[in-house]
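The structure follows.
A protein chain is absent from this complex, but the other protein chains hold their places.
On to subunit A.
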Amino acid sequence: MSELTLTVMRLGFLAVLWLFVIVAVQVIRSDLFGTRVTQRGARRDAGRAQQSQRQQAPPQQRQQPAAGRQRRNAPTKLVVSEGTLTGTTVALQGQTISLGRAHDSTIVLDDDYASSRHARIYPDRDGQWIVEDLGSTNGTYLDRSRLTTPTPIPLGAPIRIGKTVIELRK
């Protein structure tokens, strides 16, 4: 093999090796997603404008555009259906709802079987509502199954916390 070919290969190999390192660093760079700021207010205004164009939009959706976001089956309120708070409703407006005996909970449960910070219900990025057990003593049940991971809530499915049952409704 001629000296020239070997020299070219030697330098070429070093170049390729460094190219790999540089490409890897580029991958890291594009991997820094940073943060995304979503303007809730702007989006709501946009949603309103859109809906005023669509005159036939159902009235309940017009009242709750932030949580609704064009989803037909999105729940608009949380209803307590069993327990001492039966009948209480909380409008779902994209905020996290915390449940527990602690006084700063969104829904303060007067229930000996509930932990002070029992569970929370929050919307994910797509507007799907998620229930998450916060390491409670007695557990949170969706239908019959005890929650182990944050779980999307189907419409009308009972969430049981101690003696309290809540569900999401349209």
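The criterion applied here is as follows: a residue touches a chain if its C-beta (ideal position, glycine included) is under 8 Å from a C-beta of that chain, and two chains touch if they have at least 3 such contacts; residues count from 1.
Going forward, contacts and distances are computed from a predicted model.
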Candidate names "Tripartite ATP-independent transporter DctM subunit", "ATP-binding cassette domain-containing protein", "SufE family protein" or "FtsW/RodA/SpoVE family cell cycle protein"; UniProt protein name, chain not shown: "FtsW/RodA/SpoVE family cell cycle protein"
Option touching the unshown chain, where A:T76, A:Q93 or A:N138 are the choices: A:Q93
Missing-chain contacts mapped onto subunit A: 1, 5-7, 9-14, 16-18, 20-21, 23-25, 27-28, 31, 33-42, 66, 85, 88, 90-91, 93-96, 106-108, 110, 120, 122, 124-125, 130, 132, 148-152
